[in-house]
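Here's the structure we're looking at; comments come further down.
Removed: one protein chain of the complex. Kept in place: all other protein chains.
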Amino acid sequence: MNARRALREIGIGALAIALMAFILGPILWLGAHAFATSWTFPRLSADGWTTHWWHEVFADSALAGAIRTSLLITPVVVLISAVICLPAAYAIGRHSFPGRRLFLIGMFAANAFPKIGLFASLAALFYAMNLMGTVIGIVIVQLLGTIVFMTWIPASAFAAVPRSLEEAARDAGASRLTVFRTITLRLAMPSILVAVIMSFLASFDEAQGSYLVGAPNIYTMPTEMYALVENYPIQVAAVFSILLSVPSVILIGLARQHIIGGRLAEGFQIR
Amino acid sequence: MTEGTTTMADTTPGLRLAALTKSLGGRRIVDSLALDVHPGEMLALLGPSGCGKTTTLRMIAGFLSPDAGRVEIAGRDVTALGPERRPSAMVFQQYALWPHMTVFRNVAYPLRVRGVDRHEITRRVDEVLALVHLTHHRDSRPAQISGGEQQRVALARALVQQPDLLLLDEPLSNLDAKLRVQVREEIRTLQRSLGITTIIVTHDQDEALSISDRIAVMHDGRIEQVSTPSELYARPATEFVAQFVGSVNSYEGVLRDGAVRPGPGTIAIRPEHIEFRLEARDGALPAVVRSVVPRGHFHEVVLEREDVTLRAYMTGRIPDEGTRGWARVQQALRYRDGHLQEVVEGQA
Partner (left out) sequence: MLLIIGFIGFPIALSLALTLGFTGGLNQIIALIGQGIRPADHWWGTMAGYQALFSDPRFNGDLQQTIIVTVVSTIVVLVLSLAIALIVRLHRGRIAQLLGAIIVVPMFVPVVISAWAIHTFYGGDGFVRSVAALLGLQAPTLTSTMWAVIIGSVWTSLPFASLLVTSGMQSIPDALIDAARDAGAPMSRIVRTIMLPLASTQLIIATTFTSIGILGSFTIPYFLGSNQPTMLGVEISNFLNAYNRPQQAVAMAFVIFVFAAGIAIAYVRANLRGSATEARA
């Protein structure tokens, strides 16, 4: 009995370690390349270590420009997304109106439509409206990817705020607006924060659509990656990858407990 | 409708409901309800679930607007006002404390939204927290304190508004039995000393009987009776009240020579008004003890007589099952068409 138990423990441990290696291996391997002078197959360590590639990236105007573009566009996208979607999320979460469920299903269906196909048809629209190669075009394209996050997660959070908490505030003398501001919004805030972070990442990482709409005029960091992979040494791509991951890593720190707390999972259920 | 205490008749009622009516989902929940609550009085709205008491309370608080009728608080018609503009404060059933605020901030909220000066807020909140003995939990979050303490925070949040009318929605239903008695007494003491007109909604007759000055029993959207607790128990105006408040043996027929005989109307006999002894006497009929169930400080004894089977509450020496003796009805309530005709007293 004890031997079997020990064996099971070892099995579980091995499986867990294998999974972690599977997840972390590629990232660490790529990360190591960012500081390597060169790499000889089949060595497991670089020939030498350097920060040369970092200087190269920051000195390259195209690369630095892409970083700036990304950092500029993404917050705008998230902001617009929040302004458009949060009222809708509140309506969906709080009111039942005819077609509410249809709307949810429709949105899900639209989300099931392959993005690249959506971009293809958007491209048609953008040609007609002269939005190809413009910042507005990219903003719209990136906006599309954020809508699902920005609507569903907050909607379920709004729905989860107990009515009695709002009524207690009304009874205490607060107007509807004050109740929304001080009670409803506050209680939904962690989920909204998660939605904002997910939207930020979705927008920041969006490549296909931005490439289609933006190239060759405007490059964001991810679309620049496509070019990098083909035209630069692997170490530059590695450096750029690390830079591209920085916002994500910062946001993990902010959002970890909420996301792991299952808020995300809850957000994706139609009620 | 109201009775007793005529001395209050010339003063403005603390709360007046006039012809209050509300239908929800095609069903009439509250049906032209009228009620006067005296200033400083604690009135219990008692009834089974679904009787309309919660709907009534929500109309008083302003969360529901009535289809017809009026709500007046301290002489002022507030029917058209939203909950935030009514001089009433409510303690919610689940307390409805805001989890993202400390105890202090929860209690301070009503004053903050009214734009009260900061020092004034601190003074008044600390005062009311001292009143409910929660000063040591001033900076705790609702999740960190016990159910009884949460209840007191909810009460403090209502009291800090210095309301003309305090509304308690099943305030004790989430507490365990022992705490319930304690909190109930605290609420009563506090309400008395502050002299706030108070409505307490409950489905628990013990709670209603022990805490309130008067009780309004609701049934099917109407008020069946408004009386003091002892009056309500001694003279239940309708059959429903008799059955809902306390416990009764209820039979079709009339009481003749101490026996239930066929006849028009209904006879209701409280279990404590049945006397069982071994010896025969006036008005007593032969009876056999069928079962004995201990119920704490008394025993529930089922007695079989030739006319009816009676449930009796007995204290002192309890007979064994199968004992033969004589059972007598000391007092009975006689109803015609559901309404009280008379209280029939047996011979002492």
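Here the chain labels run A and B in written order, and each chain numbers its own residues starting at 1.
Methods note: a contact is a pair of C-beta atoms (placed from the backbone, for glycine too) under 8 Å apart; a residue touches a chain by one contact, two chains touch by 3 or more.
Treat the numbers as computed from the prediction; the structure is a model and nothing was measured.
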Neighbouring displayed chains - absent chain, whole complex: A
Given A:76, A:123 or A:189, the one touching the chain that is not displayed: A:123
Full-complex contact with the absent chain, from A:161, A:179 or A:244: A:244
On chain A, residues whose C-beta touches the chain left out of the figure: 12-13, 15-17, 19-20, 22-27, 29-30, 33, 39, 41-44, 84-85, 87-88, 91, 103, 105-118, 120-125, 127-128, 140, 143-144, 147, 151, 201, 204-205, 207-208, 212, 222, 225-226, 229, 234, 237-238, 241, 244-245, 248-249, 251-252, 256, 259-260, 262, 264-266, 268-271
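One rule holds in what follows: only the chains that are shown with their structure count from here on.
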Chain A and chain B: spacing of chain centres that average the CA atoms, whole Å: 55
Partner chain A, residues of chain B touching it in the complex: 61-63, 82-85, 88-90, 92-94, 96-100, 109-110, 113-114, 157, 161
Chain B partner contacts - residues on chain A that touch it in the complex: 162, 164-165, 167-175, 178, 182-183, 186-187
